[in-house]
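Every protein chain of the complex appears in place save one, which is left out.
We just call them A, B and C in the order they show up, numbering each chain from 1.
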Amino acid sequence: MLGLNQRDTKFLLIVIALTLFTPILLQPFPADSGLAQFNAGYPDLMQRFAIFGIFAIGFNILFGLTGYLSFGHAAFLGVGSYSTVWMFKLLNYNVLPGLVLAIIVSGLFALLIGYVSLRRSGIYFSILTLAFAQMSFNLAYSVLTPITNGETGLQVYNDDPQILMGENGITTTHFFGLKMNASHIMDVGPWQFTFNFGYYFCAVIAILAFYLSLRIFRSPFGMMLRAVKSNQQRMNYTGLSSRPYTLAAFVISGMYAGLAGGLLASMDPLAGAERMQWTASGEVVLMTILGGAGTMMGPILGAGFIKYFENIFSKINDQVLHGWFAFLPDGLENALVWLLHPFVGKGWHLTLGILFMLVVVFLPGGLVELGQRIRNMFRKKPKADNDGSHKPQQTPHVAE
Amino acid sequence: MDVILLQILNGLDKGSAYALIALGLTLIFGTLGVVNFAHGALFMIGAFCSVTLQRILSWSFETIDPDKTDFLGNPATVKTPYVVEWFGESTGLAIIDWSVPLAILFSIPIMIAFGFIMERGLIKHFYKRPHADQILVTFGLAIVLQEVIKAFYGANPIPTPAPSAFTGSFDFGLLLGFAENTIIYPYWRMVYFAFSLVVIGGVFSFLQFTTFGMVVRAGMADRETVGLLGIDIDKRFTFMFGLAAAVAGIAGVMYAPINSPNYHMGMDFLVLSFVVVVVGGMGSLPGAVLAGFMLGILESFASMNIIKSFIPGIDQIIIYLVAILILLTRPRGLMGRKGVMEE
Amino acid sequence: MSKLLTTRRSVLRTGAAAGAGLAMPTIFTASSVAAFTNDPTGSSVTLGFNVPQSGPYADEGADELRAYELAVEHLNGGGDGGMMNTFSSKVLDGTGILGKKVEYVTGDTQTKSDAARASARSMIEKDGAVMITGGSSSGVAIAVQGLCQEAGVIFMAGLTHSNDTTGKDKKANGFRHFFNGYMSAAALAPVLAARYGTDRTAYHLTADYTWGWTQEESIAAATEALGWNTVEKVRTPLASTDFSSYIAPVLNSGADVLVLNHYGGNMVNSLTNAVQFGLREKVVNGKNFEIVVPLYSRLMARGAGANVKGIFGSTNWHWSLTDEGSQAFVRSFGTKYGFPPSQAAHTVYCQTLLYADAVQRAGSFNPCAVAEALEGYDFDGLGNGPTHYRAGDHQCFKDVLVVKGKENPENEFDLLEIVEITPRAQVEYAVDHPMFAGGDLGSCNGGA
């Protein structure tokens, strides 16, 4: 189906199902229970999962396949966001022109940076991309303020032209009238689920992005990219020019980043310069490695993992901890709170740092490896192949 | 002319901090082949050694002074440092005053031990792993280290003044025949520059003139061959990691009076120091030092008003711009070897 | 202005999809359910405290959180009541707000507008917060204020000093208690003129982003009006840690005053560097060289250590104030935490009380009703003397403190001494003052 073999089709269907039921899956705890703190099924976070999933999928096309480690991908995210917000400012709040422009502009930007940076490989390439991104960030924060609105971030003002905005035009982001912030809330017993249009908009695009990336992974082009990573010299002596392949991968992944940036702005029409900072570039690198570079599912898992910590763990404060352990005797309660206190709330970075180390020490293949190990534990007889969340080099190809 | 001289002085000083960090980073990379994203954190820990020693030396006992009140109107407690109690007012205060230079002695064993533990406990498991994994694990470690420091010392900068003997600045202008106050330079920064030259010289002569250093240099060039000679290179490399940590650490100690240490100063330096190392050429010690000083001086020039008025924002991007230009004209940085970190 | 519909926990319970709970998914349209976003229908009300918990301002964020907890305690009838006892309005009675117990959620802004907005959105969408407050930088404050306007909740700004927050970026749902760059300048300039004379030449070093620019503009205008010259205005990158190359040329420029339009870590480093260069011992144009830090934060000033001694600046509030309100607050905060509160703590405590009071007076949590109750409100007893919340731009007007670094501190918190309490009349300006022009307050948004 859709140009995929049976196994990949099944894999895609699973991903689609997971994505569509995310609002339910991420809301496992009843709304009034103490554990509701861990629920992640609210629109903002679900949107972020999908958007950073797209970002990481795109990054993985470059890093996972070709092995070129870009340390400046956040620049494309930022450029995408700025393009989209500018479309809001100039036309109206319909997200479509913004997203299209975001993809085009980030693609061109990636072409420029990629053309220069890909003249070098290894860490020299990484530093070139880092330098470009840091230059973009520093300039966006200061001298480019007329274009980027600097520290505050680019946003829409009431006196912006918005030439397509009618008399009673919609004043929030929308897709041909369907508002991104429109939600439907469903109560099922003590549970409550939020179905948000913005999330489903991101989710559909994320599925498309995933499907495209799956096609690329399985295509001759994807095979060539893996060849670049495996042995670039051999590739050249096989009659292939590696530079256009890597440049194409760089531009494609830059466009993914631009799309993600555009979506971020579409869900929340403000583009901050910090989106382009090196820490943001580092974040997508960490997402990809943490999840499992070169795998289809890994980057998405990694993106979800980091965003979950950032948004859920940072909100657990002492009051919440006391709430959880209120049933314990006071002494024990205080001891437990004291013990957990450094790792939650303002200590969420600490927990994240420790988990980075644990994952990379014990799970060299990233979170995907954890999934495989768990599955192997349940399945006594490990099958030679697995159903999708696999490294591409293990992919068998139908020969006949 | 005087302006240019002044900015060269500034640049040398900035450059010496870059060079010291880049030196340690290159030592680790060159000997162990490990990309150490926690190196900035080592610099930060060094700076906090200064803070810690200052706190230890200022350790006080409290007496209640009924004549004074604290902010709530209760009788105030007055703190008297033990060193003052033991050695008398003038000696005691002088000891506290000199806590930053004293912290060098204090930090070296701490940093070496820290480097040993880090290498044996964590880094050695990553020699054969891809660079991406090394980045992830050392970045995780850097986050953990800075969060621990934040938990103990808070997020705000902590003042760690240089000894009062070094306050004020020296007027180079008078010396060179310019008008008064045209080229002034703080004493402590001169100390920092001289100190960095000593450390850099020390590391180079150690590698150049000791057998230990020769083996390590041979190992940097070709690890396997040296291993075949029956030399236990691993042990020496562990020591090199300790040495690199100590270099980063004392660089941090001495830097504390220039900028009050805070928990994220390591991250602030991390990206810059990587740029310096790469511009210098991966694995080249002289390259790292040269690039450090060069970028420091260029950064200082770029902050001059006259240059900023020609190219607005140039001081924001100069380092990155220079890095790009150098990498495009010299594929492996200033003095990089072929084939290092190019896959 | 069309209304934004956000997810509301409170709606869920009364919502259309009750019953079997398996109603057909429909997309709500604006007017369908509640009157405003996150109407608290249960026995409690949730406030969102969105402060920096990581990054350079984490300590200020931590101090803000302490003040919030204290405010919540007082609102719920705990503790000694703090400034509730000295507040000129007496409608708060220690039974929460409108009889609902006050609960709160916290989040980390990371001092990034993106992260701050994500955190605020989760408070609104997930936790049902009806008011968001906090922050320690202007970029974040403006970003979150914009979000709250769109989402239909009230934003009570924390520490934000840029003119833009109540200038070109002002919003009907946002309120600022803290003072701003213009007020700093208006208060500081006469004091500087009195101490240093009117024949001075100033050199500005300015953090190269919006707050720095508005601050520089304000100070330069105010001092020039009193006869000072401005010889040079130099922008420094935000990421700078070493300011030597910016400070070294100052003496050569003919300036005899250095104005550091820096905040936080930038301020600590630039001031430390300037003192290191020995600028303060120099004599230029026959006058002693002076340094000015227009915006002081006591927490940050600690980082500069002895370097702040004798340096003038302004601050919103200081714990050594002797009025009844300040003393009550210092007592209650100091007793609970063992050290005096910072100006950030003070301002967010006031903001929480002011919000609660406005709700109580309005008799509703509806943002539009609350905004109406706050607009043009005059009050006293919160530490800065008689204060006015102006309707035109939602800026508080109150006395401004001019301070200088204390020469002989008595304890580790005793860093600043109050030089002058500049009366409110001297720092007031018209709503359409050019430095604040270009904004549009818009109309209040209640969400649904």
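Side notes on the structure shown:
We take it that a contact is a pair of C-beta atoms (placed from the backbone, for glycine too) under 8 Å apart; a residue touches a chain by one contact, two chains touch by 3 or more.
In the analysis below, contacts and distances are computed from a predicted model.
Its UniProt record calls the unshown chain "ABC transporter ATP-binding protein", which is the correct pick from "ABC transporter ATP-binding protein", "4Fe-4S ferredoxin", "NADH-quinone oxidoreductase subunit D" or "Na(+) H(+) antiporter subunit G".
Within the full complex, the chain left out of the display contacts the shown chains A. One of A:146, A:220 or A:331 touches the chain omitted from the figure, and that residue is A:220. Touch with the chain that is not drawn comes from one residue among A:95, A:248 or A:337, which is A:248. Think of the hidden chain as still there; on subunit A it touches residues 3-5, 215-216, 218-224, 226-227, 229-231, 233-242, 244-245, 248, 252, 393-400.
Operating definition for what follows: only the chains that are shown with their structure count from here on.
Taking the mean of the C-alpha atoms as each chain's centre, subunit B and subunit C sit 35 Å apart. Between the CA-based centres of subunit A and subunit C the separation comes to 33 Å, rounded to the whole angstrom.
For subunit C, residues that reach two or more other chains under the stated contact definition are 54, 58, 62, 208, 235, 237, 239. Residue positions 138, 141-143, 349 of subunit A are each in touch with at least two other chains. Within the complex, the subunit C residues that touch subunit B are 54-59, 62, 208, 232, 234-237, 239, 241-242, 244-246, 248-249, 251-252, 265, 268-269, 272-273, 276-278, 281-282, 284, 299-300, 302-307, 319-320, 330-331, 334-335, 339-340, 410-411, 413-414. Those residues of subunit C lying in contact with subunit A across their complex are 1-2, 4-9, 11-13, 15, 17-18, 21-23, 25-29, 53-54, 58, 61-62, 65, 69, 104-108, 112-115, 117-119, 121-122, 125-126, 137-139, 142-143, 146-147, 150, 164, 169, 208-211, 235, 237-239, 438, 440, 442.
Subunit B makes touch with subunit A in their complex at residues 35, 122, 125, 129, 131-133, 135-137, 139-144, 147-148, 151, 267, 271, 274-275, 278-279, 282, 312-313, 316-317, 319-321, 323-324, 327-328, 331-333, 341-343.
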